[in-house]
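Of the protein chains in this complex, all but one are displayed in their positions.
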Amino acid sequence: MDQQVDLVCGAFSSDPEKARASGSDLFLPVARCYGSFEEMIRSEAALPADQRMDFISIVTPNHVHFPPAKMALEHGFHVLSDKPATFNLEEAKALQALVRKSGLLYGLTHNYTGYPLVKEARHLVASGKLGKIRKVVAEYPQGWLATRLEATGQKQAAWRTDPKRSGAAGCIGDIGTHAENLAEYITGLKIEELAADLTAFVKGRKLDDDGNILLRFKGGAKGVLHASQISVGEENNLNIRVYGELGGLEWHQKEPNTLLLKWPDQPMQVYRTANGYLSDAAKGAGRTPPSHPEGYLEAFANIYKNFANAIRARIEKRKLTKDDPALDYPKIDDGVRGMAFIEAVVMSSQKNAAWTKLDV
Amino acid sequence: MDQQVDLVCGAFSSDPEKARASGSDLFLPVARCYGSFEEMIRSEAALPADQRMDFISIVTPNHVHFPPAKMALEHGFHVLSDKPATFNLEEAKALQALVRKSGLLYGLTHNYTGYPLVKEARHLVASGKLGKIRKVVAEYPQGWLATRLEATGQKQAAWRTDPKRSGAAGCIGDIGTHAENLAEYITGLKIEELAADLTAFVKGRKLDDDGNILLRFKGGAKGVLHASQISVGEENNLNIRVYGELGGLEWHQKEPNTLLLKWPDQPMQVYRTANGYLSDAAKGAGRTPPSHPEGYLEAFANIYKNFANAIRARIEKRKLTKDDPALDYPKIDDGVRGMAFIEAVVMSSQKNAAWTKLDV
Amino acid sequence: MDQQVDLVCGAFSSDPEKARASGSDLFLPVARCYGSFEEMIRSEAALPADQRMDFISIVTPNHVHFPPAKMALEHGFHVLSDKPATFNLEEAKALQALVRKSGLLYGLTHNYTGYPLVKEARHLVASGKLGKIRKVVAEYPQGWLATRLEATGQKQAAWRTDPKRSGAAGCIGDIGTHAENLAEYITGLKIEELAADLTAFVKGRKLDDDGNILLRFKGGAKGVLHASQISVGEENNLNIRVYGELGGLEWHQKEPNTLLLKWPDQPMQVYRTANGYLSDAAKGAGRTPPSHPEGYLEAFANIYKNFANAIRARIEKRKLTKDDPALDYPKIDDGVRGMAFIEAVVMSSQKNAAWTKLDV
Partner (left out) sequence: MDQQVDLVCGAFSSDPEKARASGSDLFLPVARCYGSFEEMIRSEAALPADQRMDFISIVTPNHVHFPPAKMALEHGFHVLSDKPATFNLEEAKALQALVRKSGLLYGLTHNYTGYPLVKEARHLVASGKLGKIRKVVAEYPQGWLATRLEATGQKQAAWRTDPKRSGAAGCIGDIGTHAENLAEYITGLKIEELAADLTAFVKGRKLDDDGNILLRFKGGAKGVLHASQISVGEENNLNIRVYGELGGLEWHQKEPNTLLLKWPDQPMQVYRTANGYLSDAAKGAGRTPPSHPEGYLEAFANIYKNFANAIRARIEKRKLTKDDPALDYPKIDDGVRGMAFIEAVVMSSQKNAAWTKLDV
């Protein structure tokens, strides 16, 4: 989208013919349409340095996140991965160690943090405008799994409801982690402990399709997080509300270009993407004039853009300052927290919503 | 509002002069402006049957709900009371016994149930259109107690944050019960157990000003209820979402004339007050043409209207059928459930959010 | 609603029995349930001064506005009338002369001006916060006459589409005047000339059911006003937007407790009824706490309340200052402007949207 990244190769299918067909639709040379990620990483690593790929994008089901990430890092490639980072917390910690050891870059597409007004929200909290944060309400209701869709052969439903491919959690792993990541990204606070009540409402489903969670943050803030895939009629209704001692904010993914700011005894303010009154972080994440709505792909692209700029700085041997926007993308530490969140939620729920710590 | 109830007397202040002045503003005869509820009930009871008041309205702080209700019932008057019904669960049960024994009518102004579209929501669930209910999200955030307003002498804040006048809970007793009542009214389900995390965020405050609660309903539905008086910038933002196996609904007190209906693979529908497609219950609760917004006072008046019609039936010795709209107002059993909810929430929170039953 | 006005008599039907039945539903004595307005005015005038009614409310079709108003004034009664004031401009001017001569009070229920935030809008313009006004967009789409409802015997439709009872205009007289009145009330500007294109879309209908109008205000502001009764699916969707050199505002009757304020290079502000930051005029027009929505009946009641207070001042021989809220209700001059608007619109449309002056 920003003309900064070129797709140069891919492993689009385990069936070599399908892989080539998909690649060819994208105008890739046949030689770089690989039949597996292993083949891809090995072959690319064998190319001269100025011809090989710079990084890999992992967009596979959860159980195939760690293996390609690990192999790519071991062969000297940066990694940009779908969330959750890995299949379980153990793998996430191993990956964290690998990333640190390798010195390579690792990004995680918690794409909602790419929205300009999510960046504005984070900026407003960090600047102290809302005062000390007291309460957070994070929600991610969906309705697409209200029936047993996985039994119809629908692929997206099949792997997401399968413990062998999705991991210990269903709904909470798939979308609950987005709400968790968003809450921590915006507030800068860490969840300290939680009490979770997970349910599999659809008969025969092995993983949770709904979860309600009480949150306690380090420093005293409290919160509620609920996510659901059986909330009939909801699309991807990720929402967050944050209240501090001085002000509150509200953001909805459905209308991502609007951020509501709430004040005591003053009218609510409606912040909108791309206006001059926004912070540099928010303005830098926009591409169009005010009220030319930016969407999901632009937010996603912001993760890619920053990650690509961070790689470019490496290539050009530029040192980035701590505040450089290129460093504003989710990293392996976010991935580890996400996996810890999933494990804590599942453990808490198994113990009838007992308070459970996030120790990472 | 509906020309069905006349204010004929009152005890507007414990200061007799103030009481008379207030009454006179309302064009009441001096003789019926009493200095206390005791005086009022005794004096009115002494009047000839066709001249005395028919019922009393109790609009005092919580600790002065039970005494006038009890005395009125004992003197043969019907009672319409502010919620919560009493100061604690024990009183509520005593009142319940009294009401049953007296055969008199007792109404509770859970006024939000008076909105036409809340009645429509209840009707839609009862009719089975949403299928078996799985999930409920009920919220009541306010922001007016984000600072220690009670220390400034503000009367409304003073009694609501005072355990001697408000009861065991602050925020949860004041507004959490509205969310609880709304959830049970719309879904027809009973909360079976809950896990609550209450907080008093404002330094020096003795009662909770924020609460987050996990809910489990009889029959298997799950839910979240959160209420707050420190959610800066929120007005009286009572909201509810209910999801069944077949459909979902969403209602906001802020825009009470809109009810959202959500369906799988079909466009969301926007129900609006006063349209022909609504149920009789919802139509009967409206007074104006479509999109002439009805508000809080109309909803409140619907409680009064139904209660007055029930009294009139008594006076006229008409027997009401079970489905008569005149019977659609909150009663002492709702009051007992509300008090049980408050006690369960407080107890659960004291035990670090342990699951606690509602046994009434 | 404010316990300030008592209904003491009425002429509810030309059929004496029906009139008595209606009155009895409202607990009126039979003797004061009259069979015609003539009988009512004569009989009440014959009562002792302290027993007779203070003013009449006219809530009949348009062609029966002037006769009772005239007769009431001639018998010494104040008048509160539905809009439009009369059947045509000539009558309106005659009524204006009568009101002036009698020294009695005349109010017109342009009820939308009773909303608290409409008063705030007027205050904001008057205070100069928006700067010199440049542009006004006023709309009133409805859909209820999209088919020939009058042919089905529906009473409301029948008289509104009948030139003998409604007057020279249909949609424009019924609701276009509300938009006109609202625009002039909020901006304080007078429409100088207009160009109108009226249409009767429904076959066989004699009066316009849709109208689009270009506006030019004295002082240079421009505008658009459109009203419709064939805009299928619209309820009573009265809206207004006003833009000045420094700011803009937007208000929708559908959500009357929200007023949007727009600024260059600053976030939009959302004003809400009943908050402390509002003007005295807006605060004085509210009855409930913030976000306890106030609706159409409250707005209507505000007209009654102010009018009643103005009468009370007369009775008590108190002189009201120019800024007294009791004087804030539409008067005969607004009625004359409304009739002039209707005549100008009809004349312009007959001349193929030629510019036509409002000369009153």
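Per-chain residue numbering starts at 1, and chain names A, B and C are given in the order in which the chains are listed.
Rule of thumb we're sticking to: a residue touches a chain if its C-beta (ideal position, glycine included) is under 8 Å from a C-beta of that chain, and two chains touch if they have at least 3 such contacts.
All values reported here derive from a predicted model rather than from experimental measurement.
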{"item": "Contact list for the unshown chain, restricted to visible chains", "value": "A, B, C"}
{"item": "Identified contact with the non-displayed chain, of A:226, A:241 or A:272", "value": "A:272"}
{"item": "From C:102, C:181, C:231 or C:302, residue that would touch the chain that is not displayed", "value": "C:231"}
{"item": "Residue of B:21, B:151, B:268 or B:320 touching the missing chain in the full complex", "value": "B:268"}
{"item": "Hidden-chain contact residue, picked from the options A:90, A:255, A:280 or A:359", "value": "A:255"}
{"item": "Residues from chain A at the interface with the omitted partner, ascending", "value": "1, 3, 7, 26-27, 234-237, 253-257, 272, 275, 287-298"}
{"item": "Contact footprint on chain C, counting only the chain that is left out", "value": "130, 134-135, 137, 139, 141, 143, 146-147, 195, 197, 199, 201, 210, 212, 214-216, 222-224, 226, 228, 230-234, 241, 243-248, 261-264, 268, 352-353, 355"}
{"item": "Footprint left on chain B by the chain that the document does not show", "value": "261, 265-272, 275-277"}
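Just so it is clear, only the chains that are shown with their structure count from here on.
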{"item": "Chain B against chain A, contact positions shared by both copies (same if over half, else different)", "value": "same"}
{"item": "Closest chain to global C-alpha mean, per-chain Cα centroids", "value": "B"}
{"item": "Chain B-chain C separation of Cα centroids, rounded to whole Å", "value": "35"}
{"item": "Centroid distance [mean C-alpha coordinates] between chain C and chain A, Å", "value": "54"}
{"item": "Chain B residues counted as touching two or more neighbouring chains", "value": "234"}
